[in-house]
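Note that one protein chain is taken out, while the other chains of the complex remain in position.
Take a look at subunit A:
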């Protein structure tokens, strides 16, 4: 079975070109808003907070903040990437091309993930200006970054296919993902919660992502790293199944 590499590359390049065209919106604005978090929570408020498990508050929130951007950017990039051609009608070309579902996803999701990985690293770099941090396990850090970006880009792709108007495109990121991320331990350790809420919080999938990611920085975690990793793979599998089902049934892309 030969792959249509030129096709994957075409989609990937097209999507990346869109990123450079909208540089302000796609890169500069998330970096700026995250910097504001560092200033407010890291430098201003953080200086009045005690360390959490031996890590200064400013450093503690870095992994969570990166995850916050990573999730929302992955979803919005990938969902917009596939929603827009559907909306404008240009999807006819992709549908009539000799390109498989796998190759289409590889192009769109690959580009969205690349973009949010770059963004994550850029935020990490920016954080250096405001707080001091260390990365104990850089290899794992990258691993978590890549896996999360891929998984949530796939999730975004599914949302982009499901959405038939702009409102639906934004409702899940806004109403579901953002609250889950804020409540997922970006700004606190879940050990700081009352016992009951510690249990409830374990139903929040984002907790596992942030906890695992933070572990790769400081070696501290709310839940076991292996569990975090397993959860990411579980989401990845779920999203892959969703996409497989979409293409098998033609759901919302072919009549």
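Keep in mind that, in the parts below, contacts are C-beta pairs under 8 Å (C-beta built on N, C-alpha and C of every residue); 3 or more make two chains touch, one makes a residue touch a chain; residues count from 1.
Following the convention adopted for this analysis, contacts and distances are computed from a predicted model.
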Would you mind picking the UniProt name of the chain not drawn here, from "Cytochrome bc1 complex cytochrome b subunit", "ABC transporter ATP-binding protein", "Cell division transport system permease protein" or "Lactate utilization protein B"?
"ABC transporter ATP-binding protein"
Which is it among A:27, A:94, A:145 or A:161 that touches the chain not included here?
A:94
On subunit A, where is the contact patch with the chain that was removed from view?
4, 6-7, 9-11, 13-14, 17-18, 21, 88-90, 92-100, 250, 254-255
